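The structure under discussion is supplied below as structure tokens; questions concerning it will follow.
For this depiction, one protein chain was excluded, whereas all remaining protein chains were kept in their positions.
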Amino acid sequence: MRMPSWIQVERRSSISPWTIFAISISAIVLALLLAGLLFRLFGVSPIRAYGDIIRGALGSKLGITETIRRMIPLLVIGVGLTVAFRALFWNIGAEGQLLVGTVAATGVALFSGIPEILMIPAMFIAGFAAGALWGMGPAYLKVKLGINDVITTLLLNYVAIALVEWLVYGPWKGPTQRGFAYTDRFSAAASLPVIAGTRIHWPTLAIGVFAAILLFVLVKRTRVGFEIRVVGENPDAAKYSGISQTKITLLAMMISGGLAGVAGVGEVAGIHHMLLSPEQISLGYGYTAIIVAWLARRNPLAAILTSFLFGVIMRGGDVIKVSLGLPFELVDVFNGVILFMLIGSELFIRYRVRIGARREVA
Amino acid sequence: MSWESWVIETISRALAFGTPLLLATVGEIYAERSGVLNLGVEGMMLMGALTGFAISMGSGNPWLGILIAGLVGGAFSLVHAFASITLRANQVVSGLALTMLGTGLSGVIGRAYEGFPLWSKLGRIDVPVLSSIPVLGPALFENQSPMTYIAIGIAVLGWLVLFKTRMGISIRAVGEDPATADSLGIRVPLVRYLCVMVGGVLAGFAGAYWSVAYRTAWSGGMTAGLGWIVIALTIFAFWNPLYGLVGAFFFAAMRVLSFRLQAWLPPELLKAMPYLLAILVLIIVSRGTLQKRMGAPSALTLPYTRGED
Partner (left out) sequence: MNKRVVIAAMLILALVGGVVAAYEPGEDLKVGFIYVGPIGDFGWTYSHNEGREDVEALPFASTVIVESVAEGQEGPVIDDLIALHGCNVILTTSFGFMDGTLDAALRYPDVFFGHASGFKRAPNMMSYMGDFYQVYYLNGLIAGALTETNKVAYVGAFPIPEVKRHMNAYALGVKAANPDAEVHVKWIYSWFDPGAATEATNALIADGCDVFAFTEDSPTVVQVAAENEMLSFGHYGSQMYQFAPDYVVSGQAIDWGKIYVDFLTKIYEGTYTTSNLQHIDYWWLMTQGAVFPEAAPGVPINPLYIDDLKAYMIDDPTFGMISAYDLHNIRLAQFSDPGVTFDPFQGPISDRNGNEVVRAGFWLSVDSLITMEWAFENIVGPWPNEPE
């Protein structure tokens, strides 16, 4: 990279989590300042806007519980993605894996006739299996045929969207919905319990937190975790040390796709209680979770923190839409600006940048 | 209705609908050939569509609108170029962010332009002489937007540059093996910047075509997913502008036909088809020599730093 001579860039050999944290926070602060200008342009005081966001997302019972509800799918998907990214598999297909999870859960809820007591576990298992299969297809194509994972996973999202549309407009359209494109409502047995007085469907949240801990242990403390890291960091070394790249990639995508499917189960069984038009189900969770996992630096435990951060951002966007009546697209702009600042901060995390006269470095 | 009019109508409409797909696909081919995946096509197209509409309305000149839309698309793509080339950021994340930003910005700014018809739109032309050829004339040369022929010209030119010139060799080298290209004296970051910008300019043209020639009105999110079809088309075209020409018009024809064949084919299948076909194509060409000749650029999505990795 060419840089003016007064800027010195060198690769960091190691970096403490606190430095990463500090750099990321600075990036967010900078993004908030920049977005503040935007609010100004709309005649809204940035202080008022940020006050509303903080109060709305963290300052009341409604705010905190809604932030957590928004965080759930990001956490569940994000945790799984950290594992896929560790194996250097770029899973952009969580959106589609989430959607096939909703399809599987809906199939079980409406058409399986499973005893009520087994209903919820069966829905989660079916959702996991569907998401895992949807994710393992591209994994297989990558390891066996060398086909680019970014592209196949992305393309399959659109196939999943078409699948859900076909079902809700066609064979699964609910007789009780007066011709509108929704399936019938799930029975009470197929609906997830919520924490009283909130909309937090806690089983999904519990799965997310549990998965974060479990996968952290798996990645850091087990043989399989070691193999995943080797495949991701040094595929050649993996080959020579007899690690099966096929097995590891398929495993990583089973976990990642499966968890995205579980997030889908949470959305239909915990929020909608029916299958409906795909763009109403997901709200881009599959894409936002990529950023969650990437920000967590592929650490499953850190995904709890980063998904919470994005829960705050999403909830904050909802709040200022109501409190300040801002156009909804502004939320997209706001997120875009924050993202680019965070992307920019990557440089400072991986490299040490010094401004000043040229100085010899030992 | 006679079979001739079916053929004529389908081809003629496929040209109109395929024009923005072709423009943006050729642009994305350049970006990806140099090793940079840009998932921000939808965002860049929307920025182009708004710019094209606003400038055409303000100036009364649709060509000026299209031109400036290209410049805005190019400038907008620099955000992605800077993030993914200079900052070596994750291209997927950066591209997604670009789409978010483009959709949001064009939506916010575009509110002032919603609800106005565009009178200074880009008209359609009949190509003299050629349009009087039977069947082919009306199918290809009658009542078409001049942008369609410009898009075809750009695709052919794009192919010539990419495969028949020294510059094209450099671009492909950068996308296949940047370290070797670097050692041969090719300025890897410069080539990548230029290619991403070509992608931005062409996506800007594509968006402007949508709002000043095809649709002649602005509304937020009006490209309705065209940018993602472009991502699939780029693969379907094996990263070759000439195949892009075939692919863009083939998909456009399928889309046009889908309204004719509605009684027999489920619409969701037709919606999913470009994506399924692209995956199928990838599988078919994944074997041996074909993979090398027709597969994805080897360094796609990989940032390059001299002396590293």
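Descriptive notes on the structure:
The letters A and B name the chains in turn, as written, and every chain counts its residues from 1.
Just so it is clear, contacts are C-beta pairs under 8 Å (C-beta built on N, C-alpha and C of every residue); 3 or more make two chains touch, one makes a residue touch a chain.
Since the model is a prediction, treat every value here as computed from it, not as a measurement.
In the full complex, the chain left out of view touches A, B. The residue from A:R86, A:H272 or A:R298 that touches the chain not shown here is A:H272.
Residue B:Q262 is the one among B:S132, B:T165, B:S183 or B:Q262 that touches the chain missing from this view. Seen across the whole complex, the unshown chain contacts chain A at 56, 60-62, 66, 69, 165, 169-170, 173, 178-182, 185, 199, 271-273, 276-277, 279-281, 283, 318-319, 321-323, 325, 327-328. Contact between chain B and the absent chain runs through residues 1, 5-6, 9, 13, 17, 107, 111, 114-115, 117, 210, 214-217, 219-222, 224, 226, 255-256, 259-260, 262-263, 267-268, 271.
The working rule: only the chains that are shown with their structure count from here on.
The distance from the centre of chain A to the centre of chain B, each centre being the mean of the chain's C-alpha atoms, comes to 28 Å. Only residues 1-2, 11, 90, 92, 141, 145-148, 150-152, 154-156, 158-159, 161-163, 165-166, 169-170, 287, 290-291, 294, 327-337, 339-340, 343-344, 346-347, 350 of chain A touch chain B when the two sit together in their complex.
Residues 37, 39, 79, 83, 86-90, 92-94, 96-98, 100-101, 103-108, 111, 189, 220, 228, 231-232, 235, 266, 268-269, 271-272, 274-276, 278-279, 282-283, 286-287, 291, 295-296, 300-301, 305-306, 308 of chain B are the ones that touch chain A when the two sit in their complex.
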